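Handing you this structure, nothing more for now.
Every protein chain but one is kept in place in this view of the complex.
Let's turn to chain A:
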């Protein structure tokens, strides 16, 4: 698998990372290097092998349906750079 410059540009846009056209060749080389390295895994035959998600038999622990959290607006908004009253605010996003 090999990424062309257009795909690298697209991945950056989806991740909202601004990149310079001049950085494209280097990024393309790096990403392709990573992909090539990972692709070595394809050499292993995993037919009929269940996906392993960890060591030992692990499953999600569930909690009971009770309200134990929330009602902490100050803490929730504590890192907001531009809170307005009880709200977060962001530069206007209208579709």
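The criterion applied here is as follows: a residue touches a chain if its C-beta (ideal position, glycine included) is under 8 Å from a C-beta of that chain, and two chains touch if they have at least 3 such contacts; residues count from 1.
The rule is short, and it goes like this: contacts and distances are computed from a predicted model.
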Protein name as given in UniProt for the chain not displayed, "ANTAR domain-containing protein", "OppF protein", "ATP phosphoribosyltransferase regulatory subunit" or "Aspartyl/glutamyl-tRNA(Asn/Gln) amidotransferase subunit B": "Aspartyl/glutamyl-tRNA(Asn/Gln) amidotransferase subunit B"
For chain A, residues in touch with the removed chain: 10, 13-14, 16, 53-54, 58-73, 75-77, 79, 82, 84-95
